[in-house]
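My questions will all concern the structure given below.
With one protein chain withheld, the remaining protein chains of the complex are depicted in position.
Chains here go by letter, A and B, matching the order in which they are written, and residues are numbered from 1 within each.
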Amino acid sequence: MPSPASIWVASARAVFTKDWRCELRSRYALNAIALFAVTTLVVTSAALGPAGTNKTLAINVLPAMLWLILLFAAAAGLPRAFVHEEESHTAIALRLAAPPSALFVGKLAFGVSLLLGIEALVAPLYLAVMSLEVASPGQLVIALVAGGYGLAVGSVLIAALASQARGRSTLFSVLAFPVLMPLLLIAIELTRNAVAGDPAGVALPQLLLYDGSVTIAGLMLFPAVWNP
Amino acid sequence: MTRTISLGLRFGLWLVMAGCIWGAFFYAWSDPAFIGQSSRILFFHVPMAWTSFVAYFAAAVWSARYLWGGRRMRHDRAAAAAVECGVLFGVLATITGSLWARIEWGAYWNWDPRQTSIVVVLLFYGAYLALRSAMADREIRARISSVYALIALVVTPFFYFIVPRITESLHPEPVINAERKLDVDPRMFQVLIASALTYTVLFFWMHNLRARSQALVDATLDDPS
Partner (left out) sequence: MGSVSLSFDGVRRRFGRVRALEPASGWVLAGETLVVTGANGSGKSTLLRCLAGLLAPDAGTIEHVEDGAALSPAERRARIGFVAPDLAFYDELSAGENLEFFARLRGLPVARAEELLDRVGLPADREAGALSSGMRQRLRWAWALLARPRALLLDEPFQNLDVEGENTVRSLLGEHLASGGLAVLASPVTLEVAGAVSRLDLGR
């Protein structure tokens, strides 16, 4: 008889696998995210040119633009994790069959992997197209991973909330912006330091603290969101 | 509460409010450190801002009570009423604050720590109200908006981390917050405290009215007879 803990892990893994299997077959969210990211990248490049050659712009402006692109991409693709379940009425079956915490962790893992995957595509493209040289690439990777996680966990949690209401996609942006704003600004600072070659400073622990707090808040609050 | 007592309390509140206004303009001195009579705005601005923060925390507390205190609609009505009244105080605080900032520092907006925090509160208030208006079913509305209020509370402290970043990038020297100076003069201190208490009482009175009127609406929907 498998232990409750191993069943829980298997449940979370089942949700993760199912989401990816469905996603790879329909490619809806992947297309949406990739399209948004590439379009915004193209617009940025067309508007600013290879701005990375200008040192002031490289440090003050380009890190912020990168994170705006990632924010748009996240808003385009991550809400689907819950909105799609509600709209296609598969949420009913999930409510009855899935332990809420395992469901949340599974969806979170899906969102994080999706966003990190997009970052792996967008970040190198961005650096190349904008001619941006990064003094501490290792620090940039840390910023992208820790910041990307924060973006994903905030988005998935807010997506769960927004999926219970009408006007879900616009509502998502309204709800998510205030919640994600601190994360974005801290991540931008961390990225800026990586570009300039400055030490990460206090931004990294703050970012990790945000990630941890929102994850714990999500785990505690999700059952109340999901079930009456 | 009988009608007479209620009438008496309301009359008392009007009197105290009038007293605060008188005190702000005639009893307290105008702080010479500030331009002209402009420091008098602070007797109203600071309590308004303070009250909107009180409303913010009250909404979060009532949301928590709703979620973990038996799912009583009373608590959800209280949380929503706190936000609705809090918006009023927050908007007024922002307007009075930026007017004063224009006089004192030459610019309506500086992303000074206090200014940032009131914007954050208003952003979350707006999002909360937008969320509520998007859900027709009251049980779902109560549950989801309570969760959002708590998420807002978790995330709000992080804004204090980011404030130095904003001010550093736009202004090399952070703007000094001069409000601390008010604590020095006893008359000004008295009026400020009196005003803060009065505003708080005013808020809770408005909140009480709002919550009770919503309760009546809910009651008629439950039992139209």
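Basically, contacts are C-beta pairs under 8 Å (C-beta built on N, C-alpha and C of every residue); 3 or more make two chains touch, one makes a residue touch a chain.
In this text, all values refer to a predicted model and were calculated from it rather than measured experimentally.
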| item | value |
| --- | --- |
| Which of A:43, A:92, A:120 or A:202 contacts the chain that the document leaves out | A:92 |
| Residue of A:7, A:135 or A:216 in touch with the missing chain, whole complex considered | A:7 |
| In chain B, positions touching the absent partner | 71, 136-139, 221-222 |
| Chain not shown, touching residues in chain A | 2, 7, 10-11, 13-15, 17-18, 21-22, 25-26, 88-90, 92-93, 95-100, 102, 223, 227-228 |
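Here, only the chains that are shown with their structure count from here on.
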| item | value |
| --- | --- |
| Rounded Å distance, chain A centre to chain B centre (Cα mean) | 32 |
| In the complex, chain A residues that touch chain B | 60, 157-158, 161, 164-167, 171, 174-175, 177-179, 181-183, 185-186, 189, 202, 206, 209-210, 213-214, 217, 221, 224-225, 228 |
| Residues on chain B engaged by chain A in the complex (per definition of touch) | 67, 120, 123-124, 126-127, 130-131, 134-136, 139-140, 143-144, 146-148, 150-152, 154-155, 158-159, 161-162, 165-166, 169 |
